[in-house]
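Just one protein chain is left out here, and the rest sit where they should.
Entry: subunit A
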Amino acid sequence: MSARETLTEETVMRVADDAANRTEQNAATRAADDTSGSGRSRRNTATAVHTAVHTAAHPAAHTARLLASEIGLTFRRPRNLAMLGVLAAVPVLIGVAVRIASRGDGGSLIGQVAGNGLVLTFAAFLVMLPLVLPLAVAVVAGDAVAGEAGQGTLRYLLVAPAGRTRLLAVKYADVVVFCLAACALVALSALAVGVALFPVGPVTLLSGTTVSAAEGLVRVGLVALYSAAGMAALGAVALAVSTLTEAAIGAVAASVVLVVVSQVLGAIPQIAVVRPFLLTSWWSSFDGLLRDPMATDEMGRGLLAFLAYIVIFGSIAWSRFTSKDITA
C-alpha cells in the first residue's frame, strides 16, 4: 500500500480541522512518490521534492515517474483490486456453470466451451464486454480527475511543474494500462479455468474451419487486445466526463449510463443507421477474429471508430482540464 493511502487512512481518524494539513501531506507524499519511484529508497526524498518543484530538467523521465506513480496508485487501491477480482471471477463462474450443466449441445459459443476449454476465453469476452468490463473501466477513468478534485488533491498535483497537459496524458495512459490489464486478466483467468475444467484442443472457428490450439491462443491474445482498444475508447469518454465534475461517482455513473443507452439505441431496428456511430456496437466485432479469413476490414473499421472516440473525447478532456479553474 502506498504511503499516500496509508496517510489517507491515518488521517481519516483525525478531526476535520486537520483537513488542510492532510491534503498538504498528501501532495507532498505524492510528489515524493512521483520523483523517487515506488521501488527506490526514500533516503533522498527531500532533494527529490525540491527537484520536482523547482526544475523540470528531464521532462520525459519525470513523466515516466509520474506515470509509474499513477499506475502504482491505481493498482494498489483496494477498490480497483476488488474490481479486478470480480473480472477474474466471472470466467470462473461461467466455466463452473458450463461444467455443472454440461450437455455439450455444441451450438452456441458457450455450448462449445464444454468441448474445448480455449473457447471459454471467447465466451468470457462475449459475456463481459457489454457491461462488466466497461463498468470497471468507467470506475477507474471516471475517478481519474474528478476523484482528485473531489478529494482536494488535484490542486497540489498541479503544483508540480508537470503541466496540466502532461498530467492529463499520464492519467489517460494509466487508464489505458488498466484496460490492457483488465482484458489480459479476463483472458488469463478464462484460459486457466478452461484448461483446468475442460479438454483443450484445436479450435473450431465460426467459419467451420479448425485451427490448432496454438493459433487459437494467438487469436485469444488478439481478442484481448481488440477488447482493450474498445475499452480504451470508453476510457477517453469517461476521462472527458471526469474533467467536467468534481463528483467522481457522477462521472462514473454518467459513463455507465452512456454505455447502456448506446447499447439500447443500437438494439432498436428502426434507427439502425446510428449503429456505426455508437461506440458499443463495435465492441462485439471481435468475432471477426473467429472467422476464416479474419474479418480484418470490419475490425479495422472498429479500431478507427475507437480512435475517433479517443481523439474527440481526449480533446474535450484536454480543453476542459487545461482551462478550468481548480478550486479544490
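One rule holds in what follows: a contact is a pair of C-beta atoms (placed from the backbone, for glycine too) under 8 Å apart; a residue touches a chain by one contact, two chains touch by 3 or more; residues count from 1.
We take it that contacts and distances are computed from a predicted model.
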item: Among "Xanthine dehydrogenase family protein subunit M", "AGCS family alanine or glycine:cation symporter", "Membrane protein" or "Sulfonate transport system permease protein", UniProt-listed name of the chain not shown; value: "Membrane protein"
item: Touching residues (missing chain, whole complex) on subunit A; value: 104-109, 111-112, 115, 126, 202, 204, 206-210, 269, 272, 284, 287, 290-293, 295, 297, 304, 308, 311-312, 314-316, 318-319, 322-323
